[in-house]
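Notes follow once the structure below has been shown.
With one protein chain held back, the other chains of the complex are shown just where they sit.
Our next item is chain A:
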Amino acid sequence: MSQLQHYLAIVAWGLSAAALVMGWVSADALPPAWLFVFLLLGTASLVRIAGWFSLWLDGIIAGAGVVAVLVSLPDLSPVPGYYWLALLAAWAFAWLFVERLTRAMASGLVEPGIFGFLVPLIFGVMVLVIWEAVTRGANVPSVILPPPSAIWARIAGSTSTLWADFQQTFLKAVLIGYALGCGLGFAVAILIDRSPFLKRGLLPLGNFVSALPIIGVAPIMVMWFGFDWPSKAAVVVIMTFFPMLVNTVAGLNAAGAMERDLMRTYAAGYWQTLLKLRLPAAAPFIFNALKINSTLALIGAIVAEFFGTPIVGMGFRISTEVGRMNVDMVWAEIAVAALAGSAFYGVVVLVERATTFWHPSVRSA
């Protein structure tokens, strides 16, 4: 075990032991059963000084800790001090487990292909558990921050509303606006590339468009294209157009002089050179723009809905529910938006990996 792992093991044991003693001394009754078992296990982990102690045992203790802090929460009111120590102990065991797991994977003792997903999973679970325990244990007002369980209950209870909002905002405004904005940026980049005259005229115009504040543009788009999704798609087009334009123009100049000369020695025409050399060479740049735009588009569509919309849409829901103090619904929409945005980005990255497999940045990964 490394030095960090030694410290973590000592801290985790110390926290468990301290919580156990505190629970014993201060309370009239013993701590709830699950919590008691976890604290006993944590204290017993001191046997590791005798020698070998499997990393999976640390994982089991961390798991017991997670279950214990969640299950015992309803029985403890007000929440006693040793509960917080137990939460810290559970967190320390989880950290220790992840630390040992990554070391074991790096040295080949554990197969990363099978257990690699555990590391981010445990991290995510611990964030949610601490969030849940702190908000409920410390009685944080739900207007400030609702516990994840309340947000989940809200998501599960209003799937039809969330689905309608998702359809309106993501499937219509975001995807259509994204396709139009990226497509337009790409087409204008090719036009600019063909003529130096357009380069001087259109590039500054594109620059100008990108500098327009979306807050100012969104109401005007509503005037032009109406309340429904086309006005939001228009905002997304404005937001995504420029990154695509600039990146494609830069990408089209990415092919080396030698590679271009080669095309010239074959007496290749403009379109042949474009298709067989310059566009493939520009692909890493174009995918950069597609990735940037995948997140920009969602932000644009949601913010645009703050400025006039039919009574459906993620941005509309956020702005009205926050006014009604229904903060759990706001968080539910945020969760959907975050999930949709990450999935969108992930899909673009997968396509990028498959397309630009030859690029050094993908090759080494």
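Methods note: a contact is a pair of C-beta atoms (placed from the backbone, for glycine too) under 8 Å apart; a residue touches a chain by one contact, two chains touch by 3 or more; residues count from 1.
Basically, contacts and distances are computed from a predicted model.
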| item | value |
| --- | --- |
| Omitted chain, identified by the protein name its UniProt record gives, among "Sulfur dehydrogenase subunit SoxC", "Sulfonate ABC transporter ATP-binding lipoprotein", "Stage V sporulation protein AD" or "NADH-quinone oxidoreductase subunit D" | "Sulfonate ABC transporter ATP-binding lipoprotein" |
| Hidden partner chain, touching residue among A:Gly124, A:Pro204, A:Gly226 or A:Gly256 | A:Gly256 |
| Positions on chain A contacted by the hidden chain, ascending | 256, 258-259, 261-268, 272, 276-277, 280, 283, 356-360, 363 |
